[in-house]
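Omission of a single protein chain aside, the complex is shown with its protein chains in their original locations.
Each chain gets a letter, A and B, in the order it is written, and its residues are counted from 1.
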Amino acid sequence: MRRPLAGAGQDTSPLAGRRAVGVQVGVRGLVLTVGLAGLALVPPIAAWVGEPFYVDLFRRVLIFALAAVSLDFILGYGGMVSFGHAAYLGVGAYVVGILALHGVQSGFVQWPAAMLVSLLVALAIGAVSLRTSGVYFIMITLAFAQMLYYLGISIEEYGGDDGMRLVARSRFAGPIDLDDPSVFYYVVLGILVLALALGRRLLNSRFGMVVRAARSNERRTEAIGFPTFRYKLTAFALAGALCGLAGALLANQTEYLTPGFTHWTRSGEIMFMVILGGMGTLVGPVLGALVLLLLEDVLSGYTEHWQIVLGPFLVLIVLFAKRGLLGLLPEGRRGDA
Amino acid sequence: MPDALLEVRGLTKRFGGVVATDHVSLEVADGETLAVIGPNGAGKTTLIGQLAGEIPPDAGTIRLAGRDLARLGVHARSHLGLARSFQITSVFREFTALDNVALAVQAHGGHSFRFWRPARVDPALRGPAAAILESIGLADRGDVPAGSLAHGEQRQLEIAMALATRPRVLLLDEPVAGMGLEESHRMVGFLRTLKGRQSMLLVEHDMDAVFALADRIAVMVYGRVIATGSPAEVRLNAEVRRAYLGEDRLA
Partner (left out) sequence: MTAYLVLEQCLNGLQLGVMLFLMAAGLTLVFGIMNLVNLAHGSLYMVGAYLATSLFQWTGSFLLAALLAVPATLLVGMAVEIVALRTLYERDHLDQVLATFGLILFFNELVAIVWGRSALYTSVPVALAGHVEIVPGAPYPAYRALIIAIGLVVALLLYLLVSRTRVGMLIRAGASNRTMASALGVNIRLLCTLVFGLGAALAGLAGLLAGPLYTVQPGMGDQILIQVFVVIVIGGIGSIRGALVGAVVVGTVDTLGRAFLRPMLSTVLSPSAADSAGPALASMLIYVLMATVLFFRPQGLFPARTG
């Protein structure tokens, strides 16, 4: 069913489309396909122009894109304004770092562990935070993330304030060697694509519909018989786990972890990526991460004070381009995530 | 009266110094339609809020088929068979009309911790949802986002969603509020088809709707029920006439 024609009694105001969840076919699908193809070509192109640095840069983009996508689940689709999402970046990273330090270097153990621990931490934080809403929820999630930050600082064995080096990158089997920049790059890209595909599936499932309904009208969702708390908590925990995986990847990327991964300003940056790209679209956050991190890279070449541009830029985006970059593209089929 | 389906005894709710619900007792028998009427501020919406589980009462009991509903949350009551439509339309604006009703069906189709199969094309959800939309007259509007529906259609959607949960008792909070003459006639006509099969507690201001639908009427003023009985009895009740002084609908 295509978009309804304008006519008597029809609501074609921007509000009708403002919150419409993204689309598969059409312009956005095209953007996605082209984008992914382009990203897949980064290593060969970088080799061709003789700038291996680009592989590193784009890999970093993809890792943060994964974190941003995980936030979009609960923010864009679930309506949970969690300002402490970066906490799970730190948790995932530190699980990998600590395991590596103690001799467990297999990625097959580290990465699932990172996800599991992040899931549990998210469950704990969510169980308390989701009992509140609105302003309180924002502040609590922020405070809990900061709690983890201070916790990280105070544990001297693992570097405290200075952080710690990653002893060695996660080890896998066969051809998957993370010390090879291109291989590592494709691993990250593969994980991102998988996350997007599974995420879309999840959002269109019965579970996803409840979470999206709770965002749309929580009172109604309860009234028709859904105990929304347990569904929101599950979504919160799953998003945390995915972000924990991003954290594990980040640790491997930088080979150095600090409590700064969890700092609440980091959460703000990730949220900025989600908004910039287009909240509630899954693909938008990827675009947002790309634009933001590339912008940072370019600007920091000119001045070390690039943040003075970034700050007002964010304010302007929020005030005037709330639907983000993807919001500039035309709509597609309604209802599907 | 033999064991009523919905039984309210001594329900009381105070907000600060205001007594919104003052020892209210009423009953809805199986298959019956009870209308609750009264001037604005009589506490009718607060009553519905307590029945639905959103507002905890200070005293009194609410029983559904003999089961005490105290301490049961909104969603639990929905599963016991109490459905509600809202006075101010409350639907899922971004979802299509069909999705809205399908969600209500889904809520009563087991748990929703299903992560893989797409819900929007699930015939177990779409089938019943489409049937309900058909019965209420919204069949051709199924794919329209609820936010784009006309006001009257949204009110219909409200009812459809409540019905989709297959309730034992339907709580209707001013179902024809804000509707034009023709629309409200259609709505009343539809509700009449439910009469007898579906137990309903109807809060309404529109007296045409009340007299077309109600088997019995309870009159609330300042949180108290001042009269209960058949429409004819209530019409003749002196206290009721006093409360409605100037209102010639009852004459």
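Observations, loosely collected:
Definition applied: a residue touches a chain if its C-beta (ideal position, glycine included) is under 8 Å from a C-beta of that chain, and two chains touch if they have at least 3 such contacts.
Not measured: the values here are computed from a predicted model.
For the chain that does not appear, the touching partners among the shown chains are A. In the complete complex, the residue from A:Tyr94, A:Phe144 or A:Tyr186 that touches the missing chain is A:Phe144. Contact with the undisplayed chain is limited, among A:Gly29, A:Pro112, A:Pro181 or A:Gly268, to A:Gly268. If you put the hidden chain back, the residue from A:Gly134, A:Pro175 or A:Gly301 that touches it is A:Gly134. Taking the whole complex into account, chain A touches the unshown chain at residues 75, 81, 83, 128, 131-132, 134-136, 138-140, 142-144, 146-147, 150-151, 153-157, 264-265, 268, 271-272, 275, 305, 307-308, 310-315, 318-319, 322.
Methods note: only the chains that are shown with their structure count from here on.
Chain A and chain B have CA centres that are 42 Å apart. Of all the residues in chain A, the ones that touch chain B in their complex are 1, 4, 9-12, 15-16, 19-21, 201-202, 204-210, 212-213, 216-217, 219-228, 231, 234, 334-336.
Residue ranges of chain B in contact with chain A, taken from their complex: 52, 54, 73-76, 78-79, 83-84, 86, 90-96, 99, 103-104, 106-108, 112-120, 122, 143-145, 147-150, 161-162, 164-165.
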